[in-house]
Structures are given as C-alpha cells and as structure tokens.
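As you look at this complex, bear in mind that one protein chain is not there, while each of the others sits in place.
So, chain A:
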Amino acid sequence: MPPKGSRKSASSLPTQTLVLDNGAYTLKSGLVPAGSSNLAYDGCTVTPNCIARSSRDKRTYVSSELSKCADFGELAFRRPVEKGFIVNWEAEKAIWEHEFLDSKAKEGLRCDPRETNLLLTEKPNCPSLLQKNCDEIVFEQFEFARYYRCVGPTLNAYHPAQPNSLSSLPQECLLIIDTSYSDTTILPLYSGQLIQSALRRLTVGGKLLTNYLKELSSLRHYNMMEETYLLNEIKEAVSFVAPSAQQFGQNLERTWKGRLGDKRNLDPTIVLDYVLPDYEQSIHGYARPHDPAKSRMRRGLQPLQGPREDLLPLGNERFAVPELLFHPTDIGIQENGLPEAIMQSVGLLPEALKVGMLANVVVVGGNSLIPGFMERLESDLRALVPAEYYLNISRAEDPVKHTWLGAARLASQPELLKEVLVDKAEYDERGSGWLARKFAGGDTK
C-alpha cells in the first residue's frame, strides 16, 4: 500500500468537473475541464429531471428519453425534486445514472465519478437533513472524487461584470432574482456570498402557473387535469405579462364576454384559439386568432364545418396566469408581489449595500422568458425605488443556463475550486456532520 501522502498528491491533480445545476424541472449539466477558457452556454445540456409514464403506450421514459415520446397525452410525471430540494433519491439516482454513468449516456456527459469532481447546486434554505442525505449519497453511493455543494444562484456572481474583464473575483454587489419552476427567490449577494437574512421567497413559480392554467382550462372548457405536459406547452406559447396593473384591468375588459343581454365582442388581438394536438397527426398544438364561428360550432349552435379539431379558447388566462407573479393575492396567497418582495429584501440591508444591489439586478430562471415580464418588473420596481437611486435591471442572456455558466466559470478556475472542494478521503474520515458544517461556512474543528 502506498503511503498516504502520495495518494493525496495524486488526487489533487486537476481533473474534469461535472457541473450540475439540479433543478426541479430540468437538469443543467456539463463537464468542465480545469483551466478551460472558452466557456459558453453551448457546454450546458438541459435534460428533464423526471421519470414519465404514459398510460397509453405503457412505457416509462427516464429524463432525456422523453424526447422520444410521441404521445404526451395523460403523461404522468415523477419528479425527484420537490419545492427545489432533492427529496426522492430513488428517482434522482436513476436519472443521474441514466444521464452520466450509463453506457448509453450522451458523449459529453458520461464520466467516471471516481475521477471527477462534482459541483452541485441547491436551493437556499434547504432542510439540513436533506443536505446530509445529499452529501452521503454523493460520496457513498456515487463515490465522486471531490465534491462541493452550494446555493445555485450565488454562482452567478462569477460572471465577469464587463465582458472583457479578466478578474476572477466574484462581483461585489449583485441582486439575483431567480424565478424558477418551484418558486421565485430574491438573493442579495455580497462578493459572491449570500446575505441569508435578507433572502426572500415567493410561492409562485413555473409549476404553480402551469397548474393554475390547468385548473382554469379544466373549469372553463375541457377536463385537462391529467395533461400537465400540454398545459405547460400552452403556457409557454401564449402567456404574457400585462405592462401595468391598469393595463391588466383594460385587458380584462377587452376579453370579457359581457352580461346576459349585453354580449360583447372579444378582442381578437388578445383572445386566441389553441388547436390541441390529437397525438395522431400532430404532437404539438399551435395558437391562432380566435374565430367566434368555431366556438359556436363547438357549442352546437351552428352546424359543423371543416376539418375536425379541438380548440381551447384562451382569453384572460393568457395574462391572468403570469399576473400571479406580481399579485399572488389574486388566488389568496398571502405574499407580496415580486417588486414589493424585492424592496422588502433590499430594505433589510444597510444604505450603501442597497444602492449597490439595486444598480446590479440580474434576473435568471425560466419565468423571465414570459413576454413582458422584464418590462413590467422594471416599471413596477422603478415606481417603488426612491427616485435618487439608480436602478439597473437586466435579464441574463440565457436565463435558464446562466446559473450553470456561472458555476462552470468557478469550476474552470483550479485555484478557486481547490479551496471549496472536499475530498472523499476527508469525508470518510470526518463524516457527514463535519461536511455539512463546512459547506454551511461554519467552524470545521
């Protein structure tokens, strides 16, 4: 057996790092070799983080296999991540094995954990017992060589502030708005460190919006409670955020059917018909302007003509669903809207930091892709921020992969990475309690 020192030096050789942003909806993953300088969004692979079972063709699809699915009708999902935290390790293990270890795994992602570092992201405020489970599985089941776990959005601080900046230090003040599948979080970062006491969270995330649209469509038109996949597709295709609260009210008027005896015409610029896929000829639906004759036909008030198709009329659902991000009280959630919550979070910081945070607001996460979201957030926030403050808010170029790219920038710098990674041998010696304290930034004696 070689002496202990020699093994240590061998394991400290720079190797590749598996950067894994383990979201509830998708896994953002990619292998980053140490010292690589040409990092881009292309290095990131987005795969669904779920196991899906179709009751029609009786097949089970694991993660990326979902792209082979041709019939999304009544597709049931099993998601290992609940509320942003990895809860079900049985499913998560199957997905990781399928994506990273299996011989059929995609070429750019297949790796041997014993020769790979793992950089894994988590949501803030994770229950400590779940963190402990995660650490134990990573080292005891997967046996990664070295591992670091941290709050995902904090890694956005490693993006260079200017495109040509050579500094590898994290940005000093950064306010990240992460509006993701599970929820929306507001994270003030100081030099890449999260100010925990000022973190704020909103219940509303992409999942809640999809489920809300599903509930509304089922109540008003067809029963679609089993069609989560389809409703998510519809949400992504048609929803938009009204430019202001006043405009929201005007849109509501324009999409109202009117009273009995006082029927109004629906505004064709807002109301759409979504042609539902039948999963025989088409697997994806599409939206087109509303045709009143077609909806009369559907209700049997006019003889049927033309090809048979199922239409889902979408009126105020288009903007009332994403409006929940700005008015969660509309369905009774006792929380502030996003702009007020940002002010609540920033209000807990000292004056000097407040100025710095509001001048560096970056929005990441898939909900920010809803048309009109950024404009609404900026105008609502500007109205709340004192006039003498400079407000600079921007959306990341690719809000879904941005956190992954930030993590990849950290992983590509061996000297930064060396400080945070933990060796498997060290874990075996000191145990998971020590590791949890180390990752929490506490004393490790």
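As a working rule, contacts are C-beta pairs under 8 Å (C-beta built on N, C-alpha and C of every residue); 3 or more make two chains touch, one makes a residue touch a chain; residues count from 1.
Heads up, the rule we're going with is that contacts and distances are computed from a predicted model.
The chain that is not shown carries the UniProt protein name "HIT-type domain-containing protein", picked from "Small ribosomal subunit protein uS10m", "Protein-serine O-palmitoleoyltransferase porcupine", "HIT-type domain-containing protein" or "Proteasome subunit alpha type".
Considering the whole complex, the residue from A:S64, A:N316 or A:T403 that touches the absent chain is A:N316. Check A:Y212, A:F373 or A:W404 against the missing chain and you find that the one touching it is A:Y212. Only one residue in the set A:S197, A:Q246 or A:Q305 touches the chain that does not appear here, and it is A:S197. Screening A:L353, A:A396, A:L410 or A:L435 for touch with the missing chain picks out A:L353. By the touch criterion stated above, the residues of chain A touching the omitted chain are 24, 51-53, 60, 62, 76-79, 81-83, 85, 87-91, 93-94, 97, 124-130, 133, 136-137, 140-141, 143, 182, 185-186, 190, 193, 195-203, 207-208, 211-212, 215-216, 219-220, 252, 256-257, 259-260, 315-317, 320, 327, 329-336, 340-341, 344-345, 348-355, 388, 440-441.
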